[in-house]
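With one protein chain held back, the other chains of the complex are shown just where they sit.
Order as written gives the chain letters A, B and C; numbering starts at 1 within each chain.
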Amino acid sequence: MFVVMRTGAAEAEVNGVKGLILAEGLTPFENPGAEGTVIAVVGEIGKRREQLRGRLEALAGVARVRAISKPYKLVSREFHPENTVIRVLDTAVGDGGLSVMAGPCSVESRDQLLETVDHVAASGATIIRGGAFKPRTSPYSFQGLGVEGLRYLAEARARTGLPVITEVMEPNQVDIVAEYADILQIGTRNMQNFSLLLACGRAGRPVMLKRGFSATIEEWLMAAEYIASAGNSQIILCERGIRTFETTTRNTLDLTAVPLIHHLTHLPVVVDPSHATGKRWLVKPLAIGGAAVGADGIMVEVHPRPDEALSDAEQQLDFAGFDSMMAAITAVHAHVRDLHGDPLPAVGNGQG
Amino acid sequence: MFVVMRTGAAEAEVNGVKGLILAEGLTPFENPGAEGTVIAVVGEIGKRREQLRGRLEALAGVARVRAISKPYKLVSREFHPENTVIRVLDTAVGDGGLSVMAGPCSVESRDQLLETVDHVAASGATIIRGGAFKPRTSPYSFQGLGVEGLRYLAEARARTGLPVITEVMEPNQVDIVAEYADILQIGTRNMQNFSLLLACGRAGRPVMLKRGFSATIEEWLMAAEYIASAGNSQIILCERGIRTFETTTRNTLDLTAVPLIHHLTHLPVVVDPSHATGKRWLVKPLAIGGAAVGADGIMVEVHPRPDEALSDAEQQLDFAGFDSMMAAITAVHAHVRDLHGDPLPAVGNGQG
Amino acid sequence: MFVVMRTGAAEAEVNGVKGLILAEGLTPFENPGAEGTVIAVVGEIGKRREQLRGRLEALAGVARVRAISKPYKLVSREFHPENTVIRVLDTAVGDGGLSVMAGPCSVESRDQLLETVDHVAASGATIIRGGAFKPRTSPYSFQGLGVEGLRYLAEARARTGLPVITEVMEPNQVDIVAEYADILQIGTRNMQNFSLLLACGRAGRPVMLKRGFSATIEEWLMAAEYIASAGNSQIILCERGIRTFETTTRNTLDLTAVPLIHHLTHLPVVVDPSHATGKRWLVKPLAIGGAAVGADGIMVEVHPRPDEALSDAEQQLDFAGFDSMMAAITAVHAHVRDLHGDPLPAVGNGQG
Partner (left out) sequence: MFVVMRTGAAEAEVNGVKGLILAEGLTPFENPGAEGTVIAVVGEIGKRREQLRGRLEALAGVARVRAISKPYKLVSREFHPENTVIRVLDTAVGDGGLSVMAGPCSVESRDQLLETVDHVAASGATIIRGGAFKPRTSPYSFQGLGVEGLRYLAEARARTGLPVITEVMEPNQVDIVAEYADILQIGTRNMQNFSLLLACGRAGRPVMLKRGFSATIEEWLMAAEYIASAGNSQIILCERGIRTFETTTRNTLDLTAVPLIHHLTHLPVVVDPSHATGKRWLVKPLAIGGAAVGADGIMVEVHPRPDEALSDAEQQLDFAGFDSMMAAITAVHAHVRDLHGDPLPAVGNGQG
């Protein structure tokens, strides 16, 4: 449930509410929003719901207590009506601009990474991506360079000034990855790896949570709620395609998820057309589609010589392909923005 | 297989090729394309393939004989490299413009239909839609006005000057629907109703073939091939969402299908966000997405008072919603066009 | 809604109820069940529900009026608690025995059909199957022998004394197929071909309705309701696999559907492992599985020389394979029967 405080409620009143929640063994989360402070009560409330509601409503400074209609609470727009903006180094995700996360699927060598990031940075990428720990279907495939890869990513950041995002695969890796990277990425196969979600929630770094390739929107938001419940609401969602019966493409990109996510949550959402389609020549049209439906960013894989790549050779863009896509999505984003006024929330919030 | 004629081959030479094909009990289909005449050989070729190929190659005027890599032939771009443009009354689908097919889900009464078409025509719709024969999951739901509905549609056409598209549900209905409508629509549940496909292929009217909600791209194109094999290549494809595990929306709109269709075939493709999402407020963002990925048109349901609709009340736009969507997709289409030069084929044909 | 008559209600009282229903423009369907006559009221009741309920309850002989919790009515167990048994010639489907429908995918020639039916009849098949009109994904594949195939099927019946089931693809074919066949089959792609459902409902022959490969259980039962609403409740359901992401087999056989169908409806259900798996060597283990979960029958494809078959060569059993399967499912069915007492309803009806 949410406790909505009166406008101008005193700090002592807010603390009184929090104290009662804590005394019940539950956890208060406070959103000091533009329309007044809201305190979410999370934990297993069970049968004491009605009695607790009454006691909270009786406290000083409380305007009202509201039930939450969704199973996710901290990530819902009901709790936090304003868009969450994630600021990292000199860039931001979710502020109305279009973030572009680009780089190789895997960091294969220092040279390969630096050649790539120099190019994508010059062409307008805002965040650098690259895999150091790689989840591979086969135990006999290239598993990434590990910590060596992380060091090259840090060098790439120093060189370009851009923040770095990279995947973390298990709780034990969170500390080392957080030491080198600016944003922790949780991959599609780990979306319901609850131990990893909690570990990332405690890591003090923004987290990008990819949608499980067979996860419903609700399961995806419940996974985000795990991260938020551990104290971290700096979460970026990433739509990367879902598994369907169609086999022409690797997965089916669900662009409908973008306005839905904007409607249901306050978190930014990024679209990854590389993994969704698995085909290089489909990346540009679907990056355009993602920008057009209101995504806060696009994530793509870029490689200097895609045919030599150690992973995902079929889907990585070469430099010319990246530049062509950048020109297109930048223009589309600008036009969509003009159309909608404040475009992204307007796309997502309407409820005709 | 395809027989490619030499540039400037004489008509007698073309007829010689056709004659041999007919003598084998097979059917020749000729495409007098910009890059030279191509003749497709369709039918059960079976074991005589190599021998037939040799005999065809030996004929006067034949440049070469090519195998076809796909199971569909007449609808493939290999056979017909130029975009097919469907011209109906004063409008066209597939000519680089953005068609807008709009009208009520069901024709419920003369007044309801005329009120709707007057509005959508004034706001820029290019084709009028409306269901007279309605496929309904339950035998006890409203089944449409039938021929009475067709008559109102013809009146709507006379009044607005716009062509009419409406659904035909069985071979026996093809003649009567073709008498009143300009474009025959085959619904998602009938995509593999082979008798209906053949009947529509012989009807002398353009056909819009909706994708089966569980059909692969290849099955969809094979269904189009049925229509083409009966002599009618005036076919519009319509992506309307596929069935997946996700339940937040009625279906999952597969916008990747748009560039794929442009790549694999010469036929235009339209996007229907109303049926895909089943939610009114999602229609506009996904119509924008459809226009952005290069669709040749958008089909939407519009009702003067959606809450009173006899079918699909949840997804029909009201007039204000339609106008807002029209403004947005018109602008996006213009911008996308500017970006790509000749945007639609460029989106679909690239094969980086 | 259902009108439950008092035990021993007079015929005049039953007629009084029917008369009121008819006078309202609705249709009464009567089930003179063991626990008393029930009359289903079908049609668009709309807003007069409460008022109509009151008027019916006031009539002589009426015990009570019940709402129906499911969208399907005539096929529900609520309306018709007893199992429906379909009797054709000297056999029955749904009487507690295990029906075996066997024969070639397509009737390819008189010799091929008669050689096959002689064998399967001698080995214990109870119904002969064979396709005369074939729905094929490609317009260039073998489309069946048509009426010639029907004639061979009639000869096969005369020779073996077994009833014949064959597919009907469009309303126009219903009369001719019903002239030759004992049971009309509606294929998976036509499950929501509503015109065909209604035509079969009026044909005076039992109908076997295959589940659409992407149909939910509820949609399947709604399709059966179309047939029943046209006056024919002699319906056999057939589970033949659903489309999923798994590609090792053609489809995923949903054996859970068998106890669900027995629970929700009074209609018998048959399992088709040939089409579900698309692999010959999987037919026997899944036929065993079907018998074990309580299916009323098994449908399989058998060919004298499967490798020469004109359709579905990969999945047809040869004669030895058929005999091995027959021995296994006969034994399993007998054991399952012993276990459950009256096995099939016991499997399906339990609601622990």
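Throughout what follows, a residue touches a chain if its C-beta (ideal position, glycine included) is under 8 Å from a C-beta of that chain, and two chains touch if they have at least 3 such contacts.
Nothing here was measured: the structure is a model prediction, and the numbers come from that model.
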| item | value |
| --- | --- |
| Which displayed chains the unshown chain touches | A, B, C |
| Which residue of C:T7, C:Q51, C:S69 or C:T248 touches the chain not shown here | C:T248 |
| Given A:L52, A:L196 or A:M299, the one touching the chain that is not displayed | A:L196 |
| Of C:L26, C:A40, C:V65 or C:A292, the residue in touch with the unshown chain | C:A292 |
| Missing-chain contacts mapped onto chain C | 214, 216-218, 242, 244-249, 252-256, 258-260, 263, 276-277, 280-282, 284-286, 288-289, 291-294, 317-318, 321, 327-328, 331-332, 335-336, 338-340, 347-348, 350-352 |
| Absent chain, residues of chain A that touch it | 42-44, 71, 135-142, 169-173, 189-190, 192-196, 198, 213-214, 219, 222, 225-226, 229, 243 |
| Residues from chain B at the interface with the omitted partner, ascending | 214, 243-245, 247 |
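Keep in mind that, in the parts below, only the chains that are shown with their structure count from here on.
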| item | value |
| --- | --- |
| Inter-copy rotation, chain B to chain C, in degrees (Cα atoms; steps of 5) | 180 |
| Interface hub residues of chain A, defined as touching at least two other chains | 214, 244-245, 247 |
